[in-house]
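Of the protein chains in this complex, one is absent; all others appear in place.
Note that the chains take the letters A and B in the order they are written out, and that residue 1 is the start of every chain.
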Amino acid sequence: MSNAQTTELRQIAKRLLEEGKIDLFIGFQEGTLPLRSRPAFVSAEAATADSPATGSPGAGSLIWDSFCATNLAVYLPKYYENQPGRRKKREKPYPKIGVAAKGCDMRSIVALTKERQVQRDSLVVVGVPCRGMIDTRKVEAAVAAKRGSAGDGGSAAAEEILEARETEAGKLEVTTRSFGVLTFDREEVLQDCCLECRYPMPEGADILLPGQARKPGDGGYARVERFMEKSSEQRWEYFSSELSRCIRCNACRQACPTCWCKECFAEQTDLKWIGVGNTPSDAMVFQIIRVFHQAGRCVECDACYRACPMHIDLRLYTKKIVKDVEETFGYLPAFDAEALPPLATFGDEQCDFFITDPDKNEAAEGTG
Amino acid sequence: MKTPVEQKLARPQAPSNPYLPYPVVIEEIRIENEARDLKTFQLAFEREEDRKAFRYLPGQFAEVSVLGSGESPFGIASSPTEQDFLLFTVKLTGSVTADLHGSEPGRRLGVRGPLGNSFPWDRLRGKRIIIISGGFAFTTLRSAITYMLHPDNRGDFGEIFALYGARSPGELMYKSELAAWKKSDAIDLNLAVDREPGEPWDGKVGLVPNVLRELAPSTDGAIALVCGPPIMIRFTIPVLQELGFAKEDIILSLENRMKCGIGKCGRCNVGAKYVCVDGPVFSFAELENLPPEY
Partner (left out) sequence: MSDNKERTFMDRGIIRKADIPKLAAERRLFAPAREGTVPPGTCELKENPAEIAYRFSNTRVPLKDIFFPQTETMYTFDFDEVSEVSIPTDPILVFGCRPCDTRALAQLDAVFGPQNKGYTDPYYMKRRESSIIISLACSDPCPTCFCTATGGSPAGTRGADIVAHELEGDSLLFEAVTEKGSALLKSYNPLFAEAADPLVAEVREKDAAVEKAVHQANNLGVSLGEDIAALKDRMDPLFDKRIWENLTASCIGCGACTYLCPTCHCFDIADESRLYQGRRIRTWDSCQFASFTKHASGHNPRTNKKERLRQRFMHKFSYAVENMGEVLCVGCGRCITACPVNLDIRDVIRSFAKEPSRENAS
């Protein structure tokens, strides 16, 4: 399926590779499942065409559509990490990489730049004004609703969907096995993170694709606020029942661009913070700490939520941490590479009574 | 012709729960090196039937359990001819070994095993044995040498040449055994240190591969047993080949991260071989057919 963004993206990637401005372009190609496009890594040799001999896709395979939800920034730290051999010799310069980025991807790139996990000047970011990405799970749920929640008729939702196609008119046509073609408005089946997204336009991109970004959303705190109105027993009940499905596969952690630690706290044996199994307390503590480690860094891309094979409602908690950081520190990780992350900085004006005068009454003084 | 010790072995009768360790108690702890990060633990079985069931040959390993910390695989440093105890020499590396190093005699541990294959004793009989080792990989070779030098076994083997190197004299392990072997006619023991030590030293100076080249033991009817850190092995093998050893006659012992030790947890494989059951002893000829993932 071709559109203006796809055509432009292919030309840009091809040009950048042929001109030697980049060694690799990371974008998307057609997926093998309906409603999915998947990451493509186009190397310089493959600039002009597909290279079946090596299996690498060519610039001509790149696409841009509403199934490009994956946050491509997740691949970047690996290219810039300090390998043991590189520590002393800088003869081999960092690779130059081109990457397609939506608003959330760009925010992750900025976060990674601040944390020195990518070299911004070795990147050529091709920004895509984002109209939002389609939520596979919403489409599956809509198909499941067709089947009816009572009784056992029809095959399971995921297997119902044979094909999905975006139309020029902004619709999604889904061909199913039992119910013919179902048509949805894009907005009906867009990801929640996209409906709520405040930064659909990737500011600071080196090249911008044509197209109109969607209007920014409101950040989506309303759901968190409603949830916080429940009693603590109800909230605990929800959290523990969601996490009871956790199989500790680490997909959430691996899918997140800002989870880049070489050794995750969960893997340390010396000290051992949590166990490795799916004992409820281990699964819950893992998630709590993971989310807290994302404070001031999470860009609300929902990569963790999409990656979870057990469909755990991770996005409620990531959204909560984003909200807490914004409300406490007035900070959101966006496009300003100079803005200091609050949990990585400590200024004179911040309170430190808990170190200097721990008996002080914090309620009376207020927090910093 | 197998000795009585070997007759009951190659694969012991598998226990009903191969994950349960035999209880053992630490009889003695000896510090082996100057850096004090290598300790030898002398362990005794609590139950006589366990001691009898634990039939092993030099080259095999066991999983030593430190309840609360975990398990670690260690080459068995004692020889089956030393029937009353097991010896393991442990380097302080991680959380299990740290717990172990902090132990006192009298502490109870667990041992699972014997695990893995051993040195290929059927092939080694009647041969001249060339032993090359470096660092703290010498553990299972202590077992092999003690075993071969035992009066019951010495006649089964030809000349024994051993080269053992360490960073400095203080880092050599098993100093009392080394002193005894130095004096013995039954083995030609050569010791080496990497650099000129700042103390009186009558052994060789140089890296093991270089000293081996210099000493150039004959390869006539010989099989080489090589145990050492990967880097030493990498440079020793070409020297052995230069001297005339065929690939099948260079025997190595691999290490890999292990958990179950019985070929089920899928962790320690090098290609289609599991280091815990198909190894840890492999010939260089076998290793060449495996992917270099070790």
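In this text, contacts are C-beta pairs under 8 Å (C-beta built on N, C-alpha and C of every residue); 3 or more make two chains touch, one makes a residue touch a chain.
Model, not experiment: these values are computed from the prediction.
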item: Touch with the omitted chain, as defined above, among B:K52, B:R154, B:K175 or B:K264; value: B:K264
item: From A:A4, A:M228 or A:C249, residue that would touch the chain that is not displayed; value: A:C249
item: Contact set of chain A toward the excluded chain (per top definition); value: 31-33, 36-41, 54-56, 70, 74-75, 78, 137, 140-141, 144, 147, 149, 152-159, 162, 242, 245, 247-255, 262-263, 267, 275-279, 303, 306-307, 309-312
item: Residue numbers in chain B that touch the chain omitted from display; value: 11, 14, 16-21, 23, 67-72, 93-94, 96-97, 107-110, 230, 255-257, 259-260, 262-272, 277, 291, 293-294
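The working rule: only the chains that are shown with their structure count from here on.
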item: Chain A and chain B: spacing of chain centres that average the CA atoms, whole Å; value: 49
item: Chain A partner contacts - residues on chain B that touch it in the complex; value: 70, 94-95, 98
item: Complex interface listing, chain A residues touching chain B; value: 269-270, 272
